[in-house]
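Here the complex is missing a single protein chain, while all its other protein chains stay put.
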Amino acid sequence: MNYLPLFTALPLLGAFLIPLLSKIWERLSDIISNVITTLLLILSVYSLFLLPIFGKVYVYEIGKWAIKPIPLGIVFTFDNLSLLMVLVINLLSFACSLYSITYLDNYTARWKFWTLFLLMVAGLNGVAITGDLFNLFVFIEISAISSYALVAFGVEKEDLEASFKYQIIGEIAGLTILLAIALIYAKTSTLNMADIANTFAKESKGPLFWFIISLLTFGFLIKSALFPFHFWLPDAHSQAPAPISAMLSGIFIKVVGVYALSRLIFNIFGLNRLNASHYFNLLLILGIFSIVIAGFIALKQENYKRLLAYSTISQVGYIFVGLGLANFWSITGALSLIFAHALGKGLLFLTAGPVEKEAGSLDIHLLSNFKKRMSFYGIVYTLGALSLAGIPPFLGFFPKIFLILGAIKGKRFEVAIILGIFSLLTLAYLLKITNKVFTKKEGEEVKGVSSIVISFLFLVFLIFILGLFYLNYLEPNLISKATEAVISGVEYARLVLIK
Amino acid sequence: MIELYILLIISIGAGIVAVEIKDLLASAISLGIVGFSVAIMFILTQAPDLAIVQIVVEVLTVVIFVGVILKTTHIDTTLEDKLNVRDYLTKGIFALFGIFFLLFSILALKELPQFGMPIMKIASHYLVKGFEEIRAANQVAAVILDFRGYDTLGEATVLFTSVIGVLTILRKIGKIK
Amino acid sequence: MSSFELLIILPIILGFLGYLISFLRNEFYFLGAILNFYYAIRIFLISRKIEVTRKIFNILNFSVDKLSGFVLLFISLFTLLILIYSIRYLKYYEKKKEYFYYFLLIGAIGCGTVLAGDILTLIIFWGILLSLISLIFGFFQYATKEGGEFAFVKSISILGFSDFLLILGLGLLFISYGNLSFNLKLPLNNTINILSFILITIGCFAKAGAIPLHSWIPEISKVAPAPTMAFIPASLDKLLGIYLLLRISYYLFDLNTNFVLKNYLMIIGSITILAAVLMALIQKEVMKLLSYHTVSQVGYMVLGIGTGIPIGIAGGLFHMLNNAIYKSCLFLTAGQVEFWTKETKIEKLGGLAPNMPITFTSFLISALAISGIPPLNGFFSKWMVYQGVIYLYKEGNYLFPLYLLSAMLGSILTLASFLKLTHSIFLGERPKEYEKIKEVNFSLWFPSALLAFLSLLFGILAIPLPIKGLIYPSLPFRIEEFGFWQPLLAFILIVLGVIVGFVIYLFGAVKKVERKDIFVGGELLKEEERHFSGDQFYSPIKEAPLLEKGYEFGEEGSFDFYNYLTAIFSGFSLLFKEVIDYILELIYHQIAYFSEIFGGLLRKIQSGILSDYLFVIFIGIIIILLILIL
Partner (left out) sequence: MLPYLGCIILFLIGIYAILTKRNLIKIAIGFCLLEYSVNLFFAFIGYKKDALAPIYANLSQARNFVDPIPQALVLTAIVIGLGTTALLLSVALRIYEKYKTFDIKEIKRLKE
């Protein structure tokens, strides 16, 4: 698996090539970026089959600096959790780049979009595979900066406003994380995550430890937009171009927020329900608040994309409830939800693009008076919504069930009841759009556009097939292994350093 | 180390001025003062490479600030308005946050090694290997270019990203209608 | 490819073909249903001999035994018959292409649900079925101006929520024991088993429509056309819901190991019988009245299955079959009336019997069957349920008189209610505008006539044909013979009586109405004002020719007693409507209202001003710091 650096190198290469080559022919940028996302998808699917051969973790040492006896250089560590993340990132970025070929006709400066898009993909892949703390920060910043620029890609009034707010709040988070990294370095004098885990395992948990944890938690909760740190999300995710909204909602907040936090909390600091129950209760309570509050706000939203953005906050709440319960079932649920939500919410945000193009607005009131029929988009939207709301046999059904079972196994019956009731609310607010935008139209039918249709079919196919094969293939081969990687805690350090 | 403390106090003072003063140009210049005292502090803590980079970056930052201010306005009109309840509440929250943060950071910093006595667990290996295997005179260069070369690639990428980002944002027309 | 795949896949493919090729559409849908029926018969015949299981792609696991074989046969039959009906009925309907396709899909997926051999397969099919049902209900939500959307949302909410609970229960079993097949007879003595049993029963109740999860059926009846009502709530959902209830009660679990759960089922059954029939009594709309009876009949099945006595369970199962037959026939015939008259208000209808003789006959047979009049099939299944309830005393369950009482009272009230309905639609005085109405087409009357014939057949030949042929072999018990009932003699006597009565009724009432001008205060009443409305309960009975004699004999008191009783029942049913239906609706509205207010308030936090956001965010970090460090 020594192709591991390609996950970041390939998109970076593309990002550097596009400004040079797009001067020759602007459409070349479409080809380059789609080839690269396709290659990344192939690589990540290939890794799915290759990783079991190498055991639980594959460690790639950059340069000639071996990880033993002392981790001098930067390493990439690729375990089952990283595999899950890489797979999700590249599945959705493949669909989004395919979609953007047609979608970008609405914007100027095509090549700038592609450059920033590939930089974001590079940053996200880097976050998922790096094994070095400072490197993690650098990759977070790469993806964050490109996302700030992409949110304002339309340079309309609202786009700029959203980008500014997003940038301020996001950078507060970034600098808090950097401060925490400085404190960690001062304490341990190393930057390798596995080495840090070993050092902290020997220390007692004093105020410094909890100060670091709270700084990190603050930073990553802002990045993952959990209540009450969610304020930037509805603005940024609703103003971005449709494929960027899909990327941000589908994977960005989960890789940069949820994945990074759970990697640090479980694998590096070795927290679990036994030694830090108050920490997990905090996550649990914030998660429930997110579900409830964002769910109610979403029910009242009158803008297509803002509704979806609030729904994202609510779903992130589900993920954090899973992490907060911190038993096998609930974490399996949370990780499956990352997968299902990435595909489902990505799909829903992508439908906003053609709808806005046709109707010229995303206001649900105006859209309900819009006369043309959009049956294809309506069907795609409804399928995605059913999956997100947890209707079997779609993919989104299994995470919800696992989360509820996790709550029951954790003897948190009230949590189980809340999860059950609010998954109904999800259906209610998502189907509001189906009812108002896509049904009772009698005008002429809007025709689908080629690359957009292909990306929709790809995502719908995935949602359906993965739902069917979830318990037989996806869960045992991918998700429960990733859950094991999370649950086993500081075992991660031993696996990395033993190599 | 008395110079260090003096510079810290200067930078804190200049920082307060930068935040509170009404003229935005003066504010940018005060920010420059903070940046330069940071650069001198880098020299005092035996980090000449950092000082050089900091000076370059500081000049660039101030130039960008001044450029933006000259293109727009240099009076902070928001300071003229009367403070309302909301502003007082925000200040109250800041005070609360400041007190807690200071308190907890004192508690936390107590557990760190004393100032001027780093652990240097990895660094001692770097210093040996950097000289013997890379034959580099400047160890910082050895770290950024060899041991942690990937970070430097990342750094270049960030710079590249922000250049493309600025180009993206400065274009006049974004959406084709 | 075996019959299992073909049974499900062929309708899907042919329906899709029909959807694509518009000029041949009806034929393709029809062909799909026919093939589905053909393979269902084949599987049914196989299942008579051996149990078959089949795995597809390592995911779907089908198995068929005698029980699922016979339920499968009837689901397929209903799909075919009602499809034939609706092809004609919805001919001028706007989106009929999609409707027919979904209809066929629902039939095929319903077959798949019955054939599911393990928990996972059942979950998958059940979920698809819910999505399809929501799609087909979604068509009609704008058909009526008032409350269409509300009816849609309410029914999908109830179905979705209870299906969610059902799947949660199945998932709980799956997680605890792995992928189970349905023939284990797990004892109901630990928490997980009991919890998942209750969750699954909730799903079954909502599907079948037992109180308090019934209210989606009357609500959707305002919106959905007659064939949809006949297919989904009346036949398919009954078959599926009760089939699953039986499946989990005596195959997956063993209900006889838990006394409390048995009573839980029986109490729900009794309440359902009484409350729903009381609500039905005061309805003024044909569809809504029928839908409340649909609910009421579920009570007998749940009661029968809950007894745990073999004869009672067999009765419950038989009643499920019978109810599906006569209830869909009732809906279809009501649809035939509506097809010409475009009217569903009871008071506006009347005297249609001579115009629509076949429809009237089918309706009458089904109405008598649902009221439990021997020798029709409804009587036998109810009789078996009563026997099961009576046998409860042997087990020391002394609540049985209450169950018996409610079941019998429910039967009487059903009869009363259907007398009223029959009279006010088909007998009595005919409004002038309906005089030219003719009998409906063959494709419309044939399905309901066939169903009525089945009711008759399963009644007269109840013991040899359905009971010994279908019901007894399907159950895993040895069932004792009827003890104290001589069916043949009773049949003959009652058939004679009914025929005589029918002849008198037909020739006496309809053709010999004497028309007189009516004066009120010296003025001639107009024709419209003179028409008497059927919802004036029991006043028609008084004037009906059969009872006129009795009236002459001066048995005024008994009729007064009747009126008196009716008034009480009407009061009760109003009360029940207030208590159950109204409260449910109130809760629904309250939740909507609350979310309105709460969501509106919460939206205010997002004020658009960055410093407000930062304000809240910093409160957040102060809390995090305090919680984590202190």
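Just so it is clear, A, B and C label the chains in written order, and each chain counts residues from 1 on its own.
We take it that contacts are C-beta pairs under 8 Å (C-beta built on N, C-alpha and C of every residue); 3 or more make two chains touch, one makes a residue touch a chain.
Bear in mind that the values here come from a model prediction, so they are computed numbers and not experimental data.
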Shown chains touched by the chain that is not drawn here: A, B, C
Positions on subunit A contacted by the hidden chain, ascending: 134, 138, 141, 145, 148-149, 152, 155, 157-158, 160-165, 167-168, 171-172, 174-175, 178-179, 182, 185-186, 189, 191, 234-235, 238-239, 301, 306
Residues from subunit B at the interface with the omitted partner, ascending: 4-5, 8-9, 11-12, 15-16, 18-19, 24, 27-28, 31, 34-35, 38, 41-42, 45-50, 53-54, 57, 60-61, 64-65, 68-69, 71-73, 76-79, 87, 90-91, 93-94, 97-98, 101-102, 105-106, 109-110, 112, 114-118, 120, 122-123, 126-128, 130-131, 137-140, 142-144, 148, 151-152, 154-155, 158-159, 161-163, 165-166, 169-170
Residues belonging to subunit C that touch the chain removed from view: 603-604, 606-611, 614-615, 618
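Please note the rule applied: only the chains that are shown with their structure count from here on.
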A-C against B-C, pair bridged by the larger set of C-beta contacts: A-C
Mean-CA-position distance for subunit C and subunit A (Å): 45
Gap in Å, rounded to a whole number, between the CA centres of subunit C and subunit B: 72
Numbers and ranges of subunit C residues touching at least 2 other chains: 614, 619, 621, 625, 629
Interface hub residues of subunit B, defined as touching at least two other chains: 104, 107
Subunit A residues touching subunit C - in the complex, by the definition given at the top: 164-165, 168-169, 172, 207, 210-211, 213-214, 217-218, 221-222, 228-229, 231-232, 234, 278-279, 282, 293, 296-300, 329, 386, 390-394, 397, 401, 404-405, 408, 420, 423-425, 427-428, 435, 439-440, 468-469, 471-472
For the subunit C and subunit A complex, residues of the former touching the latter: 58-59, 120, 123-124, 126-128, 130-131, 138, 142, 149, 153, 157, 160-161, 164-165, 167-168, 171-172, 175, 595-596, 598-600, 602-603, 605-606, 610, 613-614, 616-617, 619-621, 624-625, 627-629
Contact set on subunit C toward subunit B in their complex: 611-612, 614-615, 618-619, 621-622, 625-626, 629
